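Apart from one protein chain that is not included, each protein chain of the complex appears where it belongs.
Each chain carries a letter (A and B) given by its place in the written order, and its residues are counted from 1.
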Amino acid sequence: MADPVNLSIDGRAVQAPAGTLLIDAAKTAGIEIPAFCYYEGLSLQAACRMCLVEIEKTPKLQASCTIPVGEGMIVRTDSPIVAAARKSMLEFLLANHPLDCPVCDKGGECELQDMVFRYGAGESRFTENKLHVDEKQWSPVVFFDAPRCILCYRCVRICNEGMGVGALGIVNRGVISEIAPNEGDHLNCDECGACIDICPVGALTSGTYRYQTRPWEMNHVGTICTHCSNGCKTTLGVRNDKIIRGNNRDRSGVNGEFLCIKGRYAFDFTENPERLQSPLMRINGKLEPVSWSRALLTVAQKFAEVKNRGGKFGVIGSNRTTNEENYYLQKFARQGLGTQNLDHHRSGDLTTLLDAISGKMAALATVSDLYKTKASLVIGADLAEQQPLLAFQLRANFRHHASHTYTVTNGPVRERKYAIASIVANPGEELKAVETLRDRLAKESELVILFGDAIKGDAVRKLVAFGDSLGIPVKYVCLVDYSNSRGAVDMGLVPGLLPGYRAAATSGLATHEMLAAPDLDVLWVVGANPLKNAKLALANAFVVVHEMFLTETAERADIVFPAASAYEKEGTVTNVTGEVQRLKKALKVMGTKSDLEIFGLIAKEMHLDLGPARHDAIFDEMRKTIRGYNVPLPVIATGGAAQTSPVNGRVPVESRPDLIQSARDTLFTSGSLGRYSKMLNSVLEHPAGLYESGVNTP
Amino acid sequence: MIYNEPSPLEVKVLTKRFLLENSASIDTYLATDGYKAFLKAREMTPDAIIAEVKISNLRGRGGAGFPTGMKWSFVPKNSPKPTYIVVNADESEPGTCKDRLLMENDPHQLLEGMLIAGLATNAHAGYIYIRGEYRYLIDIMDKAIAEAYAKGWLGNNIQDTGFDFECYTQTGAGAYECGEESALLESLEGKRGIPRIRPPFPAVAGAWQSPTVLNNVETFCAIPPIILDGGQKFADLGTPRNGGTKLVCISGHVNKPGVYELPLGFNLLRMINEVAGGMRGGKKLKAVIPGGSSCPLLKAEECDLPMDYDSLAKAKSMLGSGGLVIMDEDTDMVKAALRIMKFYAHESCGWCIPCREGTTWLKKMLTRFDEGRGQSSDINLIGELAKNMLGRTFCPLGDAAALPTISIVEKFREEFEAKLVVAAGSYSDENRFVQIA
Partner (left out) sequence: MTFSPELEAKFAKMVTIYPAGRQRSALIPLLLYAQDEVGALTQEVIDEIARRLGITPLQVDEVIGYYSMLHKKPQGKYHVQVCTNISCLLTGGEELYHHAARKLGLGHKQTAADGVFSLEEVECIGACSWAPAVQINYDFHHHVTPEKLDQLLDGLRKVQ
């Protein structure tokens, strides 16, 4: 490490590593230098000229966003000339900017408004006609109001550099320069909304949020996105029990400010008119609304009756419910109902991976590892579509550290744009293709391997053996589908596996075996839709379903409990990389209850002693009994992420690779939830074509 | 072809072949010492070539006046990347029309200058970036390049010297900003002509991020005579630190506007009166733009001075590109200020706030003055806005717009006052908002 550089900013002695930009050195020293176009992590622009500072022995003011610190540099950010320069920049900016803050969607959280408040130019000397261009809608998500745009190019850069999409550009020249979408009059892109969130002013606004509220009228609830397995933190803006927006401007969580369309906008399933808000009971062949007490009593009586006569239960859990709910459900099934017939939709072969890496320390990568690793290998997954945060991390790693990414996939993927090597392999031949990369991979100093459901069972063991043979540190990510897919396995929602991958005394039926069983008495489905593409063999089995919507499974139910979504409850979830994070309740939907509450009420009616059905009490129990879940409480309580290592030894149960199948959701689908998000369904164009065109061509 | 009669006061170094028959052909060139400088330079070390250029006191003819030898010495030696020669033939500074003549009448002199720069910096490829409007010059240069290839003055192993050099033309498509060297490089790479953040400078990371020697046409054209006749001889033509001759483009209210090659240090009043035939119609001189529209104006009484980089800097103006615009006593200075600002507003690339917004705001205000709708407070505001741009923009275009404006407002304030709305009730501070809305 080179010696730190010593300089003086506003008379204060400041030390910074060589190469630090002046603006960052000042920030570290607690001195704010205002800027619009400078944005950490994106390419430098020096366009807005807000960050001009005085540097001794330099005749002109200098843009501190592009000047690295120099030894002995004497910098002033507080001199009258700097203050005058800032004020004049704001005056120039406001010349053609509409001065209608009271009705602007950005009012109250606008960087331009804040800057003018702090640095002056409150008085307008511009008395000429302002330029006007009409507002445009570019997609269901994105609206653009050109007169408000200050041309900081953040949106263009986040789209091109951050997302790897390049859907935004700049057309025209001079004062009529304008941000433009890739399809002339509309956007064909990921619709992630990153451009909107990064916009410092009210130029880019979102179709879901605009003109619905003032920012200060909302509660801001930081919770975890309930869609894919990446575990992004999303801060929900909630007013009167209605979610109005999602973003992550405080850059907390494993995702920083990254979110895809699902994390930002696909919360609208919570208010879908088809949302169930009352328990339903089959009366004379039809599902009719009934009271909670009647529904609960009916279920409890049925469960008790079947249990007492030694009947057969089948329990199917969810990969979106919380760890606490999953833990309680398996306890309910095993201890309360005495059944081992317990399963959920498994989308990645985590069990075999954990078994194969038995005895190795730190072989599971975290989300942040993907940003730091020198090399990565993606096998059998379209990362940008299916695991958007992980793809974002690899892309940022390449951009900032020139890391090497290798892909072995069945078709073209977006990672190919920057990958050092990309191989298209037929399904089933992925490992053969990986083998051809052996020499190159062995020359890397470290590697993270991410694999989808193409690699399962023996293939996982072979892959780990391959990793071992490279002679470099290798970490793995087993890609899974949903927000708590990982947690569902960790919590033992699998036949024969107890929480923490301990073997149960006996095994039970898997999902398809339950559905096919000729003697099933009760099927209890919590937050899953196994009957979407399958039939229940037995016509008179009693079916209990917890659901938000009348899915194919709910339609077959005898009792349907209206369940709360992840945004409506507390608890923890575990993401694809095994990082545990906390959900926070953002709203209450009338008539619904969380699955945990429903479990507790049924247990109470059945007089079962399964412990308190409270998320905090269960989490406490999990921490004590499940290896690896003894995560530091302060980290979880403050919204941080803690990685679990749920096992470090052989997993004594066969993983049934034949039952592992990813749903292959895209950026615009999300299992059952996606079907009830109007926003996701309104995006018609699909950006697959963007993979092939020349984004980022030098 | 030349478009005006030469003056007997000219010292013809770069333009010495202009009057020859078929002056653009390689045969004419070879018959008049053409490519001899290259052969001489081939016998010199790169350092010796650069030293000779330094001795000549040649300064960049595009406008900035940076010492050429020093610029070349910044090119890293033994770079792992190839080095490129790029010619700035994007002549667009209002008042300037000299590079046109150099390419039209003596294209091989430019090619030879590029070759010598290639020898000095170990470059083996050159690009001539010519503004799009000069299509006929692209044809002329392409023809000259083809001749040079045919006769072995370009290509592999030039004249058995073992030196290789490829040369190409590249067209612009209408953008003043592309005369700024880093914007030119962006344009050469097929992008919008937005200047680059510097450092790094083109000498280190220029075309395609490779080391690049980038000079104006006239600068390259001065190289063959410097090498052939020695840097000292060239230096002696001018004044100390301001070596050689300069092509000046005299336009405006004179009897014989034209392009003339004169030694640096030539007196400005003599240029007007003796070279350019004096003021048109016997009118009195009012003001001069000494080096293209980006330079602060000189009032008539400031014009008795030697035309070189240092003397004009002392007079708080610039020699710039050598475009002299002569204005007589009838010139409407508000209109002139407006026309200049209209140009910069049109050409601002829009990248940075002060230039993008400042030029347009000033254009709108000056339009109001020109139409007789000025307000007294606006006169100071014009100066203030221009000063708020000055030195704070991303590239020198902001300065180029601010400097002439500031000088006109300061030096001809009374003409702005004469354009104020004075009649009560017609237009006043009280109702201006209503009227404009």
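Rule of thumb we're sticking to: contacts are C-beta pairs under 8 Å (C-beta built on N, C-alpha and C of every residue); 3 or more make two chains touch, one makes a residue touch a chain.
In this text, all values refer to a predicted model and were calculated from it rather than measured experimentally.
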Omitted-chain contact residue, chosen from B:325, B:366 or B:403: B:325
Selected residue (touches chain absent from view) among B:250, B:334 or B:366: B:250
Contact partner of the left-out chain, one of B:172, B:243 or B:383: B:172
Identified contact with the non-displayed chain, of B:53, B:75, B:97 or B:222: B:97
Residues of chain B in contact with the chain not shown: 3-4, 82, 91-97, 99-100, 131-136, 166, 168, 170-176, 187-193, 208, 210, 249-253, 257-259, 289, 293, 323, 325, 327, 331, 335-336, 339-340, 343, 346-347, 349
Missing-partner contacts on chain A, residue numbers: 166-173, 180-182, 184, 693-695, 697-698
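We take it that only the chains that are shown with their structure count from here on.
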Interface residues, chain A side, partner chain B - complex: 44-50, 52, 59-61, 63, 66, 84-85, 88-89, 91-93, 95-96, 125-129, 150-151, 170, 172-177, 698
Complex interface listing, chain B residues touching chain A: 175, 189, 192, 197, 345-354, 356-361, 364-365, 368, 381, 388, 391-394, 432-433, 436
